[in-house]
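Of the protein chains in this complex, all but one are displayed in their positions.
Up next is chain A:
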Amino acid sequence: MSQSQATSEEEPSPLLVLSAYTTDLRHFTNLLRGVSFEKRALFDLTAGGIVVTVEEARTLLAFAFIRNDIFDEYIYIPMEEPEPEPQSSQETVDEDEEPTPPRPKRTLFEVNLSTVIDCLNLFGTAGTSASAVKKHRFKGWNQSAQDSDGDDDGTEDGSASRRGRTSKSASGMNASASANTKIDQFMSGSTKGTALRMTYAGPGHPLVLHLAESSSGPAATCEIVTYDPEPALELPFDSDAMIMKMILKSSWLQDALSELHPSCDKLTIIGNPPPAPGRGPTLTAPPRLRIKATGTFGTTEMDYPNDKEVLESCECDTHVSFTYRTSHVVRVARALQHSTKTSVRIDEGGLLSLQLIIPSPRMRGPKAAEAFTEFRCLAIDES
């Protein structure tokens, strides 16, 4: 690690605040891509990992939780908070008492996220962006490979999802892009991906990315300017006030979002209580989940039946209906590409929370490292 400090031309700081290393930066890059709809992002470094936050229009908030076990090595040494100088000699300082309460060990800075992703992509890493998927579309064998390669959680029933996948290739947002990666990795054999060492020396220092291809090829160093964090939007989700929670496969949600006509500017999410027991078949009952898109040309309604294979879990006791701006909700599309399951929650105030599970593309140890990305969106006030 001391070598990486020597290569940076900064004044030598004895301790880097963050030094993270991974042999394959693709998973990290995918997680960042999922929230890269705005240029600026807030990086919150903690001992447990990094939280990357992106905000849009004071309405939409996206977090990518990057746990430290996504990296092969993660060392976080927060800077010491400087002792504030005594205000005046008159202030009595009790010797037993600390002058300041201990502060939580967090480090915050802002960077230009698209620059970070451009740098990570310097050697052409992740083959899971939309453009790369389009490239693969032309290869015939890849289509069948997507069908045969099961989904990550392996419980897929086949026909419906396969239909979903082939239709997705037309729109360029491929639900099985994660399966695509697996096939690529299998087929490409020796390409082990690009190694990354990411370091940060504290406020005022740049974020330094050091990339190296596994073979004895070129190495790259990127120094990206960091900024002091601006006051961030906070949208706390009150789990106690949650009135709807549904878990479904991300591909369903992705299908729904991709089918939306661009003229639909509002999206309403409707949840319905379960049908009363003892009634007839559920065909006439209102769907547990309905996504309704309204726009200048009309309305589209997409219904999800009360079927365990569609809605893995469904908690909704009253009729719930909240409307959101489509332009904000579709921001989740890129993150959905790599996600297996999504949890849709709405609280009393209409705050929508979409939590996506994004598995690591390769199995590491006994279990794959799973990452979470969350999107929170305020409802449009339609009173």
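Heads up, the rule we're going with is that contacts are C-beta pairs under 8 Å (C-beta built on N, C-alpha and C of every residue); 3 or more make two chains touch, one makes a residue touch a chain; residues count from 1.
By definition in this document, contacts and distances are computed from a predicted model.
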item: Absent chain [UniProt protein name; select from "ATP synthase subunit delta', mitochondrial", "Checkpoint protein", "Exosome complex component CSL4" or "alanine transaminase"]; value: "Checkpoint protein"
item: Contacting the left-out chain in the complete assembly, out of A:Gly204, A:Pro218 or A:Pro274; value: A:Pro218
item: Listed residues A:Leu122, A:Ala195 or A:Leu233, member touching the removed chain; value: A:Leu122
item: On chain A, residues whose C-beta touches the chain left out of the figure; value: 112, 115, 118-119, 121-124, 206, 216-225
